[in-house]
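And now, chain A:
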Amino acid sequence: MQVMTDLFARIFGDGLSSLGLLVAGGLTMALIMALVMASCAIVFTWAERKVAGFIQSRYGPMRVGRWHGVLQPVADMVKILGKEDIVPRDADKPLFMLAPFVIFVGSLMAWAAIPFAPGFIAADLDLGLFYIFAVSSAATIGILMAGWASNNKWSLYGAARGAAQAVSYEIPLALACIPVVMITGSLNMNDIVIAQQGGIWRWHFLHDPFLFVAFLLYFVASIAEVNRGPFDLPETESELVAGYHTEYTGMRFAFFFLAEYANLFLVSCVATAVFLGGWQPLFGPVFLPGLVFVIKAVLLVLLQMWLRWTLPRLRVDQLMHVCWKVMVPLALVCVLGAGIWMLATGQAG
Partner candidate 1 sequence: MTVGLEHYLTVSALLFGLGLYAVLTRRNAVALLMGVELILNAANLNFVAFARFVDGGVEGHIVAAFVIVLAAAEAAVALAIVLAMFRNFGTVNVDTVNRLKR
Partner candidate 2 sequence: MSGDLVFYGFALLTVLSGFFVVASRNVVHAAFSLLFTLFGVAGLYAQLGADFLAVTQTVVYIGGILVLVIFAVMMTRIPRGDAPRRGLDRAVPAAILALLVFALIYMVIVGTRWPERAAGAPEATVAEIGTGLMTTFVFPFEYASLVLLAAMVGAAILIRERAPADDAADADDAAGEGEVRS
C-alpha cells in the first residue's frame, strides 16, 4: 500500500490530493492482488488436473494449447463466463448475490499482509499474522450466507459443515503459529521471515522438535481450513452434490472458485513465511527472493494436491474428533514445550 502510494506520489507530483493518492494506491493494490488470485486459480486448476491424472495413471487435459493442455484453464474460463447467470426462484436474493463477494473479499484482504520479498508487502502491519487469521475467519460468514440463501438442503448441510469446520480448525491453526511468535517476539510477517535468516537450519520448523510438530499441525489444519480433501466434507460430491455452491453458476461460481484456489495458495504462503523461511534460500545469501518464496509455496500446494488425490475422505464425526481431541491438545503441548525449550536453551528474554 505504502509502496504504491509513494509510486503514485512520484508519478503525479502534487497533482493528486492525499485522498486521491490513498484511493489510487489502494485500488491498484487491490487490482494487483485480484490478478494474483486469478492467476493462482488458472495455474492451479491446470496443475490439479495434471496431478490427479498422474496419480490415477492417466494424462489429464491434453488438447487445448500445444503442450499438455496448458491452455485448458483459459478455455474453462471462457466457458464459465459464458454461462447463464441463474438465481433460483426461492433463493434469498440479496444474500445469494452478496455471498460470493463476501468470500472473495475475505480472501483478497488477507493477501495484503503476505511478504513475498523484502519490502514487497502490500500492508506491512505490526499485527500481520493475526490480521491474516482474522480476515480469513470472516469468510466463514460468506459460506453460511451462500448455504442459507440457496434454499437447498444440500447447500445448507454443506454450509453448516463448512462453518463448523472452519471455526474449529482455526484454533489449532492459530495455536500452531504461537511458538513462532514467541521465538520471534513479533506478529509482523516481515520480522518473522527476517528472524529465519542464515540457511535451512535457522528456519523455524527446524528450530526445535516442538516447532516441527507445530509445523505438521499447521499443515494439516490448513488443509482442513481451505476445505480440501481429505477434509473436503463441505463439498463432498458423493453426498452433497457440491456443498454450499451447488446453486451457483457463471460469474458467481467463478468467485467461489477463485477464492478457493487463492485460499489454498494463501495458507501455503503463510506456512512458507512462518515456518519455511519465507524468501530465504536453503543456504547462502538472499537470491531472487520473490521466486524462492513462490517456489516454496507452490511445492506446499503440490503436496496438498498429492494428499487430496491419495487419501480417502474422513467422516464428519472423525473430522471433529481429530480437531478437538487430538490437534488442539497437541498444539497446546507444542506451545508449552516451545516455551520450556526457549527457557532451557536460554533464548527467553
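The definition used in the following text is that a residue touches a chain if its C-beta (ideal position, glycine included) is under 8 Å from a C-beta of that chain, and two chains touch if they have at least 3 such contacts; residues count from 1.
Regarding candidate selection, all candidates are chains of the complex that A comes from, given by their letters.
Quantities reported herein were computed from a predicted structural model and do not represent experimental measurements.
Within the complex, chain A makes contact with only one of the listed candidates (1 or 2), namely 2. Contact residues of chain A toward candidate 2 in the complex are 17-19, 22, 92, 94-95, 98, 102, 125-127, 130-131, 133-135, 137-138, 140-141, 144-145, 148, 151, 156, 160, 163-164, 167-168, 170-171, 187, 317, 320-321, 324.
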